[in-house]
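Each remark here refers to the structure printed beneath this line.
Here the complex is missing one protein chain, while the rest keep their positions.
Chain nomenclature is as follows: A and B, assigned in order of appearance, with residue numbering initiated at 1 for each chain independently.
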Amino acid sequence: MAKTVQCELCPNACVLENGQHSRCRARMNKDGVLYSLVYGKPCAVHVDPIEKKPFFHFLPGTTAFSIATAGCVLSCKFCQNWQISQARPEDTDNYDLPPDNVVRQAIFYDCRSITYTYTEPTVFYEYMYDTAIIAKKYKIKNTMHSCGYIKEKPLRKLSKYMDAADIDLKAFTEDFYNRICSGSLKPVLNSLVVLKEEGVWLEITNLVIPTLNDDMKTVKEMCKWILKNLGPDVPIHFSRFFPHYKLTNLPPTPLETLTETRKTAMDAGLKFVYIGNIRHEGENTFCPKCKKMLIERIGYFVKQNNISNGKCRFCSTSIPGVWS
Amino acid sequence: MGHLNTFIPFIVMGITSMILQITVLRLLLSTFSGNELDIGITLSFWLIYVGLGSYVGGRIRLRHAFTLSFIVVSLLAQPTVLMIKAIRPALSLYPGEAVSFTYTILSTAISLSPLCFVIGLQFPLAVSYAGTRDAAGRIYSLEALGAFIGGVLFTFVISGRLGVMELCFSLALINIFMAVYISRKKIITLLIIIPLFFYISLCKISTSLPWHGIEPSQTVESRYGEITVIQVREQSSIYVNGQLFFTYPDIPSEELKAHLSMAFHPSPSKILVIGGSPGSLKEFLKYPVDGIDFIELNLKIVELSSRLLSQQEDRDALKDRKVRIIVEDARRFIKRLKKPTYDLLILNLPQPSTASINRFYTSDFFREARGILKDNGILTITISSSTGYIGRRMQTASGSIYNSLKSVFKYVGVTAQEYGGLFASDTPMNTDPETLEDRFVQRALKTRYFNQYIFRDAFSPLDVDYVRKRLSDIKIINTDLQPSAYLYNLMLWAEVHGGKALHCLLGIRGWHIISLSGVIIIPVLFLTFRRKRRVIYLSIFTTGFSSMAFMLAIILAYQALYGYVYEMIGMLSAIFMIGLWAGASLCRNIKNALRLLFYLELMTITLAFTSTIFFKSEFLFYVFNLLFGTIAGGQFSTANLSMGEPEMAGRLYGLDLIGSFLGAFIPSIILIPLFGISHTLLFIVGIKTISAVMIVSLRAKVI
Partner (left out) sequence: MMTRREFFRFFIIGGILSLLGKKVNAGQKPKEAMFWRRID
């Protein structure tokens, strides 16, 4: 009897013979049963400001208990977490931290939320799912930073417990996803729509890489798509590329490129457009109506917050997001 | 045959081949982002093709073969350069992506083959052209002399002045004239059209080719490698040998560099900045400092970057009388200075993935640096940054630097992993984020991107603790002669840029080598024991092996101690060649050749044992190189003589080359990087001892 299995978690849809490891390195077929190799074994555990994830419309000024295990469903040449994402779980130094302990630790460090981040949380789906259920019981919110490369069914199931998601929309061409990430764009767009439908709070991150995805025409197209399918309220973060992983010799993104992308997105009609990692007015949140500054941020720190009860303190326009 | 005729072509042969070799080596180095391991790989393929060529050349009976060989060399030089430049686009690499180890070897092997093969052909063709019986030895020495001249020319005249395309064009012309000269057929001159055509049509393409679509805005040849400027919008990035040095303007990074370091010191007044972007100078000037010394080795980089400065503030900073630009090797500068001068020393260099940069991350350097720091002076260093997790390879690479710092300084601090900072001092430093923040606020500086909140992030106790714990696990110390950080960075490199091959290589252990050598040596001992011809073969083979291994050990030791082999590689090779020539001519008329051969073996062994003495000064390096060349040349000549059969010369030459190939290949990819230079020298001692013992076994019987 053949003991081949197929994983149905992400669009890679790995078909695994007995004893074979998956492409994401976190799963394995043992005697015809698919196992997760990373359950309860994170290698990165940190307490970070939630702005670092980045979430700008989700409990600003709070900290997030952040965990990740080894493995990833994609293999982007610019990955800044390649030491975990492209590693096998047996090659990383892991903690022993079962789901209930994650929640315990989050409470101990006074975190309002748990973030599944750094690599692609899809690879530790079971761990994330179980942790999320427990966290919810203890009134701790669940958030994830993901590349959105996951199939619809598992995503919908997860959405019941997920309060917010920051999705990396790495570029707006199939070609980029193909050549640079060894993946594809379509499933990511689909995930964005699904998360929106499921009512999960959504933010988008786009890493602007010089010469690879900094073409303004495509950026414009991307923003139009977001506007049409997700609405104008979705915050989008353009972040600056720094030489990493395989692209260590590519120059960092010029600042003018970032300001131009921001302008393009705002012109396209998106209301909350941010520039990440750089001190710039693009770090702050402005009221779309009265244009006054609502949240002033410097780096990952919130200096002032003029949103009360989810509304602008000056003109009472309600501001989309999760504020308490 | 005229008198001139008997030596000019052979010298030209040597010159051409040496200059081409250096050019190709430098080109390949920049294609593969400047890793010195490529020197060995390139040399070994060079040798194997030359060997093959000379084997085939011995069988060619064409009338004008020698003339033809000059023509072919002249026609191949430029296409070879172009081929090397096309390696990156052919592998469809993005700018900034590195070539994997397997492809490094493969593409070196392919791109060198035609040219080197023809260069190899030339030697036997020259011998048969000269016609006399004893010609081989004379041509060998003339070619060596030519190579010496070529090396000197390159080092002192060509390097930094002539671009690759101009150089190859000139070589092509010289070789065509040589063909005319030998054959006395003026019509050949017409062939000049071809190199000229190449030169005109390919000059433009060849600069942009390696960058795959991005047009470099400037390319400058310098003694230390090719400098390229890539412009993306207003921002220029400076590359040396294909490696990103810095980007300008990049105000967020410039500010971060300066203000993070400055915050550690309560009152920094004298600052030394090693390398990096001149854009950070204006940031230091915002403090009430007495002087800022900025040191950079490469004059061309200084000139180029000062021309690129687009911001007025940066141009002013450069003219400020507090700022002093020093063009010198920073290590030499610090060594000479000796007395405590600086409050802050900022090391702004890339990670030590090459032997020359590793010199700035060793405990030896840290000790020198401590000597020029004032009482509460601070040294700051950048290590690889990461987010979330520090992998094992990065942990070892950064940990060995951390540990080397700790072996010298009393206090060593770290930042959160995203910032990748290390700082060291002999007085305790305050790294409490609030203190640093207050200090920064009190100084009331105007910054655009830097802000006091960064301290909270960079020195968040939990994150700092994580990094410290991770790095403290490593107990290795990086020193000049045991450059472990370099090795670990190489491993990190292998992890990033793939190459299973390199991974396997890095897993090799000492006992693998010992047992494998045992398996090879025992049958060799049986086969050669008391058989004269085979003993001589063995001796020639080991001579080839050890001379190449020696050469590489010298190059890398030079690089590790004095840096910048790019500049002196021509000189080092030239001296070695002149030694070869001297040795070969000195030993031409010897009575008891076999005995001399034995003594030469003993001399090699002694030299290998005492080599560390020669590493003490730069001058002794050259002496050592010369001595070794002389011995190797002498051995080749005496082995030839003791054979007593001139027809065997070709075979001996071939064995010499095979030995040299292995002697370049094995040490450069296994012995030197994994076991260090001193162990490689020991290995040579071992091999040479075996062949000496075998000669003794003969003497008992024959003499």
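The rule we apply is simple: a residue touches a chain if its C-beta (ideal position, glycine included) is under 8 Å from a C-beta of that chain, and two chains touch if they have at least 3 such contacts.
Only a predicted model underlies this, so the values are computations on that prediction, with no experimental measurement involved.
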Inset, instruction - With the full complex in mind, choose from A:E126, A:D233, A:E260 or A:E296 the residue touching the hidden chain. - result: A:E126
Legend entry - Candidate in contact with the missing chain, chosen from A:P11, A:G61 or A:P154: A:P154
Legend entry - Selected from A:K30, A:R104 or A:K303 as touching the chain missing from the view: A:K30
Legend entry - Touching residues on chain A - with respect to the absent chain: 1-9, 15, 27-28, 30, 32-37, 39-40, 125-127, 129, 151, 153-154
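Here is the rule we use: only the chains that are shown with their structure count from here on.
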Inset, instruction - Please report how many Å separate the Cα centroid of chain A from that of chain B, as a whole number. - result: 42
Inset, instruction - Give every residue of chain A touching chain B within the complex, in rising order. - result: 43-44, 46-47, 49, 66, 68, 77, 80-84, 87, 91-93, 117-119, 210-212, 243, 245-252, 254-257, 277-280, 298-301
Legend entry - List of chain B residues in touch with chain A within their complex: 33, 94-98, 213-214, 230, 232-235, 237, 239, 242-244, 247, 250-253, 386-394, 448-451, 453-454, 456-457, 462-463, 466, 496-497
